[in-house]
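The following block contains the structure, expressed as structure tokens.
Omission of a single protein chain aside, the complex is shown with its protein chains in their original locations.
Our next item is chain A:
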Amino acid sequence: MSLTTTTSNTAAPLTNSLTAGKLPRHTSLAVLLASWLVTGAFFFVVMLSGAAEGFNIVGTLFFGTVVYCVAIYLLSYFVEGVRKAKDRLVTALVTVAFAVALLPLFSLVITTLVNGLPAFLTPSFFTQSQRNVVGEGGGALHAVIGTLLITGVATLISVPIGLLAAIYLTEYGRGRLARAITFFVDVMTGIPSIVAGLFAFALFSLLFDDPGIRFGFGGAIALTVLMIPVVVRSSEEMLKLVPNELREAAYALGVPKWLTIVKVVLPTSLAGIVTGIMISISRVIGETAPLLIISGFTASMNYDLFNERMMTLPVFVYTQYANQGADTQSYLDRAWAGALTLILIVMLLNLGARVIAKIFSPKLGR
């Protein structure tokens, strides 16, 4: 280390053959800022000339980045050669791809916050339903209750099935059946949500011989179809992480296999399983299409899963948007407030899952 520093110190006036033909370290950053400045200046002149009103910041960033890609390629091409130039160009493109993906995320979160907060903060939003509300006022209590009930029942059904299936796959499953289950669980994760809703409708309208059937429990069944594969996949991954030594130690002590699973394997992987369940809840809690079909929509409170239509938050957002009354703005406000509530729930579930995974995951001593 000291050797290199001394040589570079003494050889400073000479050209170093190892660093010759190389751009200085922070060239790319400087070029990026320069190209933004140049395009910014261009748009500033355009604004002063009166051709456009206001400063075009989007255009500045967009064309500035394009200019940067061209500039860094040419600069590197003439100083470092074509191979290095290509490398720099790809680095720029890949970074741009990432930034482009973040744009919709930020835009979506910000617009939801800005548009949703006014109605979200009115006290009636979480204390009243939409019954007999025309125009302003009212709330989404009926939708929140419906979402909690339907998602809760879906979780209650799909967690035992999913968990047992995952245990089968990791602890018991061999041969054809296990392979078939693994394969079709993967395929099931790709079922469109609306097909799950249609399935629940087809099932219950045949069962109860009611061609216009709408009730909350059907929605729970539809969500179950969507939720089971996610629970199976995540639990299976977690169970696989439990070291075999633990199982073998239990067997050596004469513990039966099922007790080994219940008392050793499951507690060890509990944090991961809970994380997976929370993430799977966050996946289905925002599902609109299946609930629109089998649970329908209503403006009133309904606590009974087996009777009458039941409103849920995603469907609330959709209907507020789709069936705007005369006072358009208050309907839109409520739609955005519902969207904000949904995003908050989903983000909290995701964050909570990460926190649980971080804190409670077993330390595997590596």
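The definition used in the following text is that contacts are C-beta pairs under 8 Å (C-beta built on N, C-alpha and C of every residue); 3 or more make two chains touch, one makes a residue touch a chain; residues count from 1.
One rule holds for everything that comes next: contacts and distances are computed from a predicted model.
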Just by its UniProt name, which of "Phosphate transport system permease protein", "Septal ring lytic transglycosylase RlpA family protein", "Acetolactate synthase small subunit" or "Acyl carrier protein" is the chain not shown in this complex?
"Phosphate transport system permease protein"
From A:Phe55, A:Phe126, A:Phe208 or A:Trp258, the answer for touching the chain not displayed is A:Trp258
One chain is left out of this view; which of A:Ala30, A:Val45, A:Val70 or A:Leu108 touches it in the full complex?
A:Leu108
Pick from A:Leu23, A:Leu61 or A:Met188: which residue touches the chain that isn't shown?
A:Met188
Please output the residues of chain A touching the missing chain, sorted low to high.
83-84, 86-87, 90-91, 93-98, 100-102, 104-105, 107-108, 111-112, 115, 160-165, 167-169, 171-173, 177-178, 180-181, 183-196, 198-199, 201-203, 205-206, 211-212, 225, 228-229, 232, 256-259, 261-262, 282-283, 285-289, 292-293, 296-297, 314, 317-318, 321-322, 332, 335-336, 339, 342-343, 346-347, 350, 354
